[in-house]
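Missing here is one protein chain; the remaining ones are kept as they sit in the complex.
Chain naming follows the written order as A and B, and within any one chain the residues start at number 1.
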């Protein structure tokens, strides 16, 4: 399992899938409690009304049940069947009304007649039901009894945080969101990959400290930033927003505001070798918490590494984004991609060769003594590394310059440092 | 007319067309007097012999009449028919000579047998007649009586200047030339567009001061620079040389010496959205007064926005560059292009968003409260603007970064500043 957490991640996702999450409420708490069984999360509650930058923490929303009964008392829409049926943050309602009136509160997708859309109204009081277009077409004229047993009350916004200390106070930041009801790629793939990356990190030697957060999207990242900004700006050297990491159709990268941070650098380096056909978005395509992390004045180096990006796949924000769309292999690939980025960050230093001219590798047993027309790729890579180990480039830059993955170079470096041919240049 | 000056510009061109202009003389004075009926030009006279940088103001050239009579006394060449027939700056002549001798003074174009070429000899004393190749072929052997009733005398070089003050002493500079006889795209399109841009600017609120000059090409810009260089270098932030702005075949851009000034920046930004298929020349293709404005030590930020560029269209510097080549629509398009550049310069500031994280547009009525799968292009543009409004980019740079014209962004900005979400960063 430790090397192949794909199945474990998938099983965790199966457990989290049925829970009705929103940006506040018991669904988030229940989800975080399950994750806490695996990693030692700290859970925080931020009261309704707390000012967070330009926003304030909204009232807490909870829901027990919701349905629509026809004249025969049959449930024609039933929250118990799929929690997407209720518009997120719907106010309570218990009314009888004709179909014409009910229609004003129904949401469906003409172009995807089988799909239940995911709709929310966090900041304006409304109620509504989301159903498939097919289901909608079957509704007959008549009176309906509409019940949403929800509550909007003073309460709090809940998030989870895990700080894993390393040798340095400098931090690598991982953020994922946990505010969507039953959808798999966006969003549950994010929390499950973040959970198992944390589980792996807890078992590694660590140069850097890791700050990992499970938050509601937008209001959660704003809330978290408003409470931790100074420390985050001081310490975070690179971070990733983990979202849409579950399917197998693509590997995608979305940069920071200017695409010039260490997070971008390591992501592009690892992707170049691992997924040369990756999809490269621009910051204009953003849509998740990098909107906050990379905003002016916040300016954190947080990029996104994804599978198929939110918004660009047909199942996005519908009931079709389900457990069939996401696979253990999809999760595993994302886990390994982020793992390789983290390993590259941990290994990334500036090195300087200690002798002038090329070192004589032969006398140290590092070079074939017989010169033939064929020269080994391995020796070539090592000599190329040494050629650029002039103290001005870090390891990722050398990897880019010589076209060899950091993972391939790392063992060389250990051996060259051991032989005294290479020294770390302190920054 | 105020919004559609194309017709007015064309009518002004019709009035100016018959006048015989040169780099000095009464043709220039007469032309400037007509323009002064529309805008309050100041007219300057610079005496012959005045040292201007490496040059000196030449003698003034005027011409009353010119013709060639055959043995039967018929005018086979007649200045009254077309003022291109006389080589510019021809010295006076009144002689009889055989055809063979006359031929040495005739200029025509084999490859354009219908066209009268435009030829001058400002700095070496000569006389000549320019005729079509067809006309030339019809000349029969025999004696001809050649008359050019011109004068080259101590006099002055004439130019027009209009300074339109704005809030700032910083200037936007517009230069056009007025030294060619009857030709339309090169050159009369330039002065007429410059005239109506001035007329429009006089009616606008103005952040910047405008310096607009109507000068003879080369010697005129050198003369003007030699009298105003210090102030121009101190104040001018961007400028345009207005030439060849009358036909409808192309939109063209010719950069400054290094292509890196504000004039280049605004021109490229406006062209990108307005005329994505514009023709991009290099400074090596230059041929007008940017040769002086952008010369080493002068270093003014003056680019050229043109229709079909001088030198690259077949009618250039011939009698075929006439009132049919230039159209009201051609003039109108150039007017609007320059207008949009000026508006962008006027609007161009650095902005900074006043809150951390994304602002909550909803509570300010700037955002749809119902979150659906579709998000408006308008909101997207506004959020993208805010994302880069970090105080480091000016408006043109943000326009480039987010792919939205300055014209589209400008109303947003007003509304965001009014809402206190945005502040101007003083440079």
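Here is the rule we go by: a residue touches a chain if its C-beta (ideal position, glycine included) is under 8 Å from a C-beta of that chain, and two chains touch if they have at least 3 such contacts.
What you see is a predicted model; the values in this text were computed from it and never measured.
Q: Sort through B:17, B:53, B:281 or B:412 and give me the one touching the missing partner chain.
A: Considering the complete complex, B:53 is the one touching the chain left out.
Q: Pick from A:109, A:331, A:402 or A:416: which residue touches the chain that isn't shown?
A: Checking each option in A:109, A:331, A:402 or A:416, the one touching the absent chain turns out to be A:402.
Q: Just to verify: which one of B:62, B:121, B:204 or B:322 makes contact with the chain not shown?
A: Reading the full complex, the residue touching the unseen chain is B:121.
Q: Among A:98, A:165, A:314 or A:391, exactly one should touch the missing chain; which is it?
A: If we include the chain that is not displayed, A:391 is the one touching it.
Q: Even though one chain is hidden, which residues of chain B still touch it in the full complex?
A: 52-55, 107, 109, 117, 119-124, 126, 218, 221-222, 225-226, 229, 257, 283-284, 286, 291-292, 294-299, 316-317
Q: Which residue numbers on chain A touch the omitted chain?
A: 352-353, 355-360, 362-363, 369-373, 383-384, 386-391, 402-403
What we mean here is this: only the chains that are shown with their structure count from here on.
Q: With centres defined as the mean C-alpha position, give me the chain A-chain B separation in Å.
A: 55
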